[in-house]
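All protein chains of the complex are present and in place, except for one that has been dropped.
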Amino acid sequence: MQDQALISVKNLHKWFELRKWGFIHVGFVRAVDGVDFDIQHGEAVTFVGESGCGKSTLARTILGLYQPTKGEIFFEGKRLQRLGRWYRSQVGYIQQDPYGALPPFMNVRRILLEPMVVNRWGTRAERERRIREVLEEVKLTPVEDFIGKFPHMLSGGQQQRVVIARSIVLNPKLLVADEPVSMLDASVRVEILQLLQRVQEAHNLGVVYITHDLSTVRYFSERIFVMYAAKLVEKAPVRELIHNPLHPYTRALLDAIPDPDPENAFKFKEVPPGEPPSLLNPPPGCRFHPRCKDKIEGLCDREIPPEFEPVPNHYVSCWLYK
Amino acid sequence: MARKGLQSLIRLARYTFMRAVAIFFALVVGIFLTIVIANMGGYVDKIKKAQVEESISMSVFTNPAYKNLTTEEKRELIDKLVALELERLGLDKPFIRLDRNFLRSRAFRYLIDALTLNFGFAEHIHSTSGSKRVWIIIKERLPYSVLLFTSANLIVFFTSIYVALVLSRRYGSIWDRLSVSLAPLSTAPPWFYGVILILIFAASLRLLPFGGFVSIPPPKSPFAYALSVILHMILPLSAWFISGIFASVYSWRTFFLIYSSEDYVEMARAKGVPGRELERRYILRPTLPPIITSLALMLISAWMGAIITESVFKWPGLGTLYMEAINSFDTPVIVGLTMIYAYLLGITVFVLDFVYALVDPRIKVGGGSAT
Amino acid sequence: MEALLKVEDLKLYFRTTKGVVQAVDGVSFELASHTAMVIVGESGCGKSSLAKAILRLLPRNTHTYTGKIYIDGIDAMSLSDEQFRRQIRWQKISYVAQAAMNALNPVIKVGSQVAEPLLIHRRMRKEEALRKVVETFQIVGVPTDFVDRYPFELSGGMRQRAVIAMALVTNPKLVILDEPTSALDVLTQANIMNALKRIKEEFELTYILITHDIATSSELAERAMVMYAGQIVELGNAGHFYLEPLHPYSQKLMASVPTLREDKELDFIPGQPPSLINPPAGCRFAPRCHKRFSACDREPPMVDYKDGRKIKCHLYA
Partner (left out) sequence: MKRLWETLQELTRFKSALVGLGILAFIVALAIYTVIAIPYGEAVRLWRGGEDVWRYNPVNAKPAWISYFTPRKLPQTRVLRSEEHAQMEEETVGKTSRKVTITYQFRYTADLPPSELALVYKPVFKKKSPLVSVTWVTPDGREYTFGRITVKSVSVHGRYWYSVSRDQKLVQLFGTQNVEEGLFCRADDPKRVQKGDHRVVITAYLFEPDASIETELVLYGTVHGLAGTDHLRRDIMVGLLWGTPVALSFGLAASLGTMITSVIIAALGAWFGGFVDSLIQRLTEIRMIIPTLPILIMVGMFFSKSIWVILATLLVLNIIESSVKNYRAIFLQEKNAPYIEAARSYGAGHMRIIFRYLIPRVIPWLIPSFVLAVPSYVFLEAALAVLGLGDPVLPTWGKVLSDAYGRGALFQGHYYWVLEPAFMLMVTGFGFTMIGHALDRIFNPRLREI
């Protein structure tokens, strides 16, 4: 059982139909277009990519908020057809905007109670006990000070703690964290990341961590998946990827991320020209080829690159590694 | 450039056409529903049938010509006459049927009549030209209503937007605070202020006429005639103005204040765009679509409010006609008027939809919401 | 060198239902011509308010607005609103607003919005102005046919560039950039930073860059200013600041920045920034400071440290 992947995604597609006047078909937005990966129990994986690359759609599809257009998701070996309550209680969700993620008209107690009520979890006394338990776990102590508060009375960091508490209140096995710290101040960011890490280790959770900010990744996850225009272009362990990026897009991305260094002010960066393609009409072949300086004429612009493994455990979808 | 202009013109035309179709559809359904509601889903037919039966049996039983008929024979005769009369009135057909016989139901015939402005003949009321055709009676009164309420609404609308802009520039000044505290004055509808104004200016001070369109007998010279009309218009217009202006100023002022803290307004201010230009290009222009929507809603409620205001002022428009029809129980006129109101509302919605499309580039250029 | 911008004891307070917010509380600094200064700090520390105070973009609920501002030798505070509009706005200072995505009027074509400052301040004719806009678009990397489009037809990155083009079109001396890239992707961000660096050299501009993103701020910074609770706590050359921050707050802030290329133990600042309605007496950072001592109950002086650095902390007094 333990060697079975926690979640396994095979050839996943999520296309949204675009209509005019509400009925004339215009085309499909291919937000997720053929994605494969496995995540093991207790493993934290980062999906990194620019906004609009489909990473949030992927997260929502994993969460069961969207029905996949094509492809399968297996959770602990079980294929998910219709996403029942059972599955919902196995997956926790942490969002980007902590204030928006909390219903403003509910107090902390009610917010934490809701998932349990919806999933008919435990008795009344058990629920109360669980609320206290999770609040202590996310360090919102003393619990009594927080339990009656409404979201607007809490600071951003505290709000995000409530969100984390809610995501684990049903004892899930997988956490999906979509940019959990990007709206927080730098000083709080680290605190929340450390809390997430502690929670993950304490419960041996699988984590899907979605971000556009590569610099936080190394503090948190084991593997990085790089996504570009609805496809995964590179998968590798964190260190390997940072020190040996293979895909031209990954390289550009890593180059573009600054560290706080006064030298930066005197350097120009090499940035690929243009913008990511529209997902309504993605370019043929490799989707990065129009911006790629290493593209192979006649190949990259024609055929979709398959996944290569030039270094063990380091996968890349790029013709350069054929 | 020219191609782009043509394209946006085509888009505009297509949009207008789609809206016209949608509103026509809504109009047909709306009028049909009005017919059904007005007839209480056929209940009015039952009343009419009962009336026909009663009057015919009364006349048969009291008519000396049928004195020597037996009761049986009288019954038969009555049934025959009733059937004839019902057929003549079209009451023999079902009021509404929701099957393939729908097209033969009375409701459908009413609908066709209503759509072709064929409202039948009035029972008591007639037009000044002596016609009893409901459409002609209504047509005669329509301009009076349109004259009064279009001008009233436009005055309120433009004054309030202008004043609101000035106030939003002077946020926190005495005038601004005054406008906030006066806003509740608009709670009362125009007819209410009409009553009060008549009390003050007509009854008490005897300065202005109580109501009507022109003094009786109408003055001969065109100048005196116009003057008399204007004198008669002062009170209704003021009533409308007082009732509308305070809330309107308040809400537009608040609206402009909200929109003047938009990022692009601040940016324009930083750019050094002078005050008036800023208001015109950065506050007024982007908010035109919601402003137009609210003008539409205002006009729609105005058409309704007009009924009572007119009857308070005895203004010879549709509202007073309504009143007359109610008092003389003139069913065809009432139903016809209701239909006309549906048309007025439909036309209002359509015209403003069109203007909306003109001012919102998202419709003109395309894009906007795809889903 | 003559300072392009000189600010003395600038104060900007707002009135709210809960009390008076001291958003900018006695800020003084100088900025030499052709330098780029970053202002960093947590959200709500008053950095955006400082920008607005310099630009005289005062919200309706302004309570206090005092101090001295000299721009290019002009005493800006003594100007009337109309004089300020004519002499300073887009003549001396231009501005790239936070969330520049919304900084464009949705119903006016991009080109004519960018051209507007030229029509107002340079009294150019429309065609002439549009020609200049096309030129500026080329410099910041916006396709020139976007002149004729509406903002909603542009991507976020393009809108941002258009706003930057708008800030440059009249060749002002000083550009204030308020979080110009925070909503954008890493690649776009890098791209815009490149463009900003290039433009700075080309037009001999002076920048004030306001951001909460310390890593990105280093892309442009020559001078660095750290704000905390409405006040400056540290001011100095960027080289010193990034490598060896002095104020305990700056130190903690730097320690909380994750880095991609080097391993370092991340740290965070416990507690929350104080409310600006009733800020604590004495050093405003003291309640969260790991180095606080008895003197911190008193207002710390602005200490002139070596290399022209200024620190508002008793440790260096």
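Think of it as A, B and C in the order they're written, each chain with its own count starting at 1.
The definition used in the following text is that contacts are C-beta pairs under 8 Å (C-beta built on N, C-alpha and C of every residue); 3 or more make two chains touch, one makes a residue touch a chain.
In this text the structure is predicted, and so the values were computed from the model without any measurement.
*Asks:* Of B:I78, B:L148 or B:V335, which one is in contact with the hidden chain?
*Replies:* B:V335
*Asks:* One chain isn't shown here. Among A:G49, A:P68, A:P115 or A:P258, which residue touches it?
*Replies:* Residue touching the absent chain, from the options given: A:P115.
*Asks:* For subunit A, which residues touch the unseen chain?
*Replies:* The missing chain touches subunit A at positions 22, 60, 63-65, 85, 88-89, 91-93, 95-97, 100-105, 114-115, 118-119, 163, 166, 170.
*Asks:* If the missing chain were put back, which residues of subunit B would it touch?
*Replies:* Residues 22-23, 25-27, 29-31, 33-34, 37-38, 40, 43-44, 47, 171, 180-181, 183-184, 186-189, 191-192, 195-196, 198-199, 202-204, 210, 250, 254, 257-258, 297, 300, 303-305, 307-308, 311-312, 322-323, 326-327, 329, 331, 334-335, 337-338, 341-342, 345-346, 349 of subunit B touch the chain that is not shown.
To be clear about the criterion, only the chains that are shown with their structure count from here on.
*Asks:* Which chain's C-alpha centroid is most distant from that of subunit A?
*Replies:* Centre of mass proxy via C-alpha means gives B as farthest from subunit A.
*Asks:* Could you please state the distance in Å, as a whole number, between where the Cα atoms of subunit A are centred and where those of subunit C are centred?
*Replies:* The mean C-alpha positions of subunit A and subunit C differ by 32 Å.
*Asks:* Report the inter-chain centroid distance for subunit A and subunit B in whole angstrom, where each centroid is the mean of the CA atoms.
*Replies:* Each chain's C-alpha centroid was found; their separation is 55 Å.
*Asks:* If we count contacts the way the header does, which residues on subunit C are in touch with subunit A in the complex?
*Replies:* 36, 42-43, 155, 157-158, 185-191, 193-194, 197-198, 212-222, 238-239, 241-243, 252-254, 256-263, 266-269, 272
*Asks:* Which residues of subunit A touch subunit C in the complex?
*Replies:* These residues of subunit A touch subunit C: 50-51, 155, 157, 185-191, 193-194, 212-216, 218-219, 242, 252-262, 264-265, 268-269, 271-272, 275.
*Asks:* If you look only at subunit B, which of its residues touch subunit C in the complex?
*Replies:* 1, 4, 171-172, 257, 261-264, 266-274, 277, 281-282, 285-286, 288, 359-362, 365, 367-368
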